[in-house]
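As you look at this complex, bear in mind that one protein chain is not there, while each of the others sits in place.
In order of appearance the chains are A and B, and numbering begins at 1 in each one.
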Amino acid sequence: MTFEKILLRNVEIPNSEKIDVYLKRGGYQALRKALHEHTPDELVEMVKASGLRGRGGAGFPAGLKWSFMPKAADVTKYVCVNTDEGEPGTFKDRLLVERDPHSIIEGVAIAAYAVGAHRAFVYIRGEFFTGVKRWMKAIDDAYARGFLGANILGSGFDLDLSVHRGAGAYICGEETAMLESLEGKRGEPRLKPPYPAQVGLYARPTLVHNVETLACVPHIVLRGPEWFASIGTEDSTGPKIFCVSGDVNRPGNYELPLGTPLREIIYEHAGGIKEGRQLKAVIPGGASTPMLTAEHLDVPMAFETLHAIGTMLGTGGITVMDERVCIVSAALRLTRFFAHESCGKCTPCRVGTQRLVDTLQRIEDGRGQQGDIERLLSLCDGIAGHTFCPMGDAAVNPTLSSIKHFRHEYEVHIERHRCPMSS
Amino acid sequence: MSPEEQKQPTHPETPTAKQAQRSMLLTALYIAQAQYGHLNDEALQRVAERLGLPLSEVYSTASFYSLYRLKPVGRYVIQVCDGLSCHLAGGADTLVDYIRQKLGIRVGETTSDGLFTLQTVECVASCGTSPAVRVNDELYENMTPQKVDRLLDQLAGR
Partner (left out) sequence: MTKVQITIDGQKIAAEAGSTVLEAAREAGLDIPTLCHHPALSNWGACRICLVEIERQRALQTACTFPVTEGMVVHTESEKVVAARKFVLQLLFSERNHYCMYCQMSGDCELQSLAYRYGLTEWPYPRPVEPLAVDATRQYFVMDHNRCILCRRCVRACAELVANHTLGVRERGIHSMITADLNVPMGESSCIQCGTCLQVCPTGALMDLKSAYRGRETQVERTRSTCVGCSIGCGIELVSRANHLVRIEGDWDAEVNKGLLCVVGRFEPLFDDRQRVTQPLVRRRGLLEPCEWDEALGLVAEKLSGDSLAALITTRATNETMTQFGRLFRSLGAEMAAVGSLAPAPGAEGRLTDLAEADVILVVGADLKKDHQVAGAFVRRAVDRGARLALVADADNGLASYATWHVGFDQMDSLVGMAAQASRPVVVCAADLPAEAEAALAPLAGKASFLGLSRGSNSRGAVAAGLPLSRGGEASARVLYILAEDDRLHIPRNGAGFVVAQASYVGPLTDMADVVLPAPIWAEQSGHVTNTEGRVQSVQAALTPPENVWPTVKVLKTLAGRLNLAL
């Protein structure tokens, strides 16, 4: 099945990151339309009507987020672009930033106009060196052509946009940790409430969005919220970039309507499992989301349908594991990531993730003990819901979901005192 | 600067000068790291003085982020992605083993000529083009031992 590319319409065009190419492809028309034909309130309503939900992982309705920003004109407000893509299995934002940065700038400018912000910041993952350069160049060019700066396109609306480079911390993808990092501090999450829409960057109301979310905005403005809402399912509207990696023949980014079945994405678009092997497990939305098995392949990839079977759409990062994969080792690798990225502020995440790693490691190494599975489950139970930020809930998912679906494999590890998958 | 020149409005806009200064910390650390090779005491001290920040805040922040180096490293820092997708694509372990043997160092170590440091890192968002290796700030995708050979030779100027 083919689907008209919307978010990825430019990425394969040569020099798609250049402003001239973007303009030639109809770029910045949405910004012009937004500034000249719509009031900020209308834009908020349009985004609400489009049903757009955040693409960074949590899936919060974007229009609602916009409407939470205070209306008062005399309050300094900010917009922040979260380009801290660090969720293992996810590589869509990097593509958008490297290949189509202007579509995001356009989205930022429209969002800023809608919420009355005159200053916006891009927070980009420190590892994305090419992305940093592309962002900077795109911003310079956008200023030079009057899409940023004072009196944008003669509308009287001013917006400054600058890039802030992170320095290697997954937790900065969490919006309040990102704000701390933007302020030059350790990327440790803040207490919520208050939420960023009330007290955000420099203690001012702040709208934080993921790159892909903002990239949807110009299309909603140009083609209307009804058009956007007609794509996908009722509760999950619009196109989505699915990142497929792991044991598939054609790993890569695939833009499809939300609600596309997981099976179709893996077997049609990504070319199926390598060498015709069997699918063992699949992570549907990045390392934070509980893994699924072959029996779940017909699930439509949408917020509500994945939630209904106990997992999440997350970032849309699909990692496929075939029959050769040791599930304990996979869970260990994923959990090690979370332990490594724990900021250390709260006890359950700081210590709990490390205890998970210790226990998984000894099972994988053949030193597992009777009761280790229960120990893992009680660790997960103790961490989930008890941490300072959502990272604790994410960190237990690899362990919890792999035990749920592959408990027997854990038992075999413990009984035989070795990993059955290693020769 | 005279006192008159420094007088500020009673209700300063954000970011205040102090906040803006503080926001420069991550950038300043990158600059210092580029100048000194790694963030030694002198580099950190200079950053603290320049931005008017306490030493403890500078150290706490620098040691929080994985891209800042508080210890000396080689001219080229080879970072092999240790993420699940790279692993599935036959990455991390194979490449790390290969590089270890080729350079005769363990993960975290630097070659005696000071040229290469080997590290493993978490997912670098190249899962669709894995296995991935970063060298300093450059990303290399779809890596194989052969490609690593060529890359290391090229960097070593051979």
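The working rule: contacts are C-beta pairs under 8 Å (C-beta built on N, C-alpha and C of every residue); 3 or more make two chains touch, one makes a residue touch a chain.
Note that the coordinates shown come from a computational prediction; the quantities given were computed from them, not determined experimentally.
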Seminar exercise, completed: Which of A:A287, A:C343 or A:V396 touches the missing chain? It is A:C343
Seminar exercise, completed: Touch assignment to the omitted chain, from A:S16, A:S50, A:S181 or A:T387, lands on A:T387
Seminar exercise, completed: Interface residues of chain B toward the undisplayed chain are 2-4, 6-7, 10, 12, 16, 18, 41, 44-45, 54-60, 63-64
Seminar exercise, completed: Across the whole complex, the chain not displayed is touched by chain A residues 169, 186, 191, 193, 339-348, 350-355, 358, 375, 378, 381-382, 385-388
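Operating definition for what follows: only the chains that are shown with their structure count from here on.
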Seminar exercise, completed: Listed in rising order, the residues of chain A that touch chain B in the complex are 76, 85-91, 93-94, 125-130, 164-170, 181-187, 201-204, 243-247, 251-253, 283, 287, 317, 319-321, 325, 330, 333-334, 337, 340-341, 343
Seminar exercise, completed: In the complex, the residues of chain B that touch chain A are 13-16, 19, 22-27, 29-30, 57, 60-61, 64-68, 82-85, 87-89, 121-130, 134, 137-139
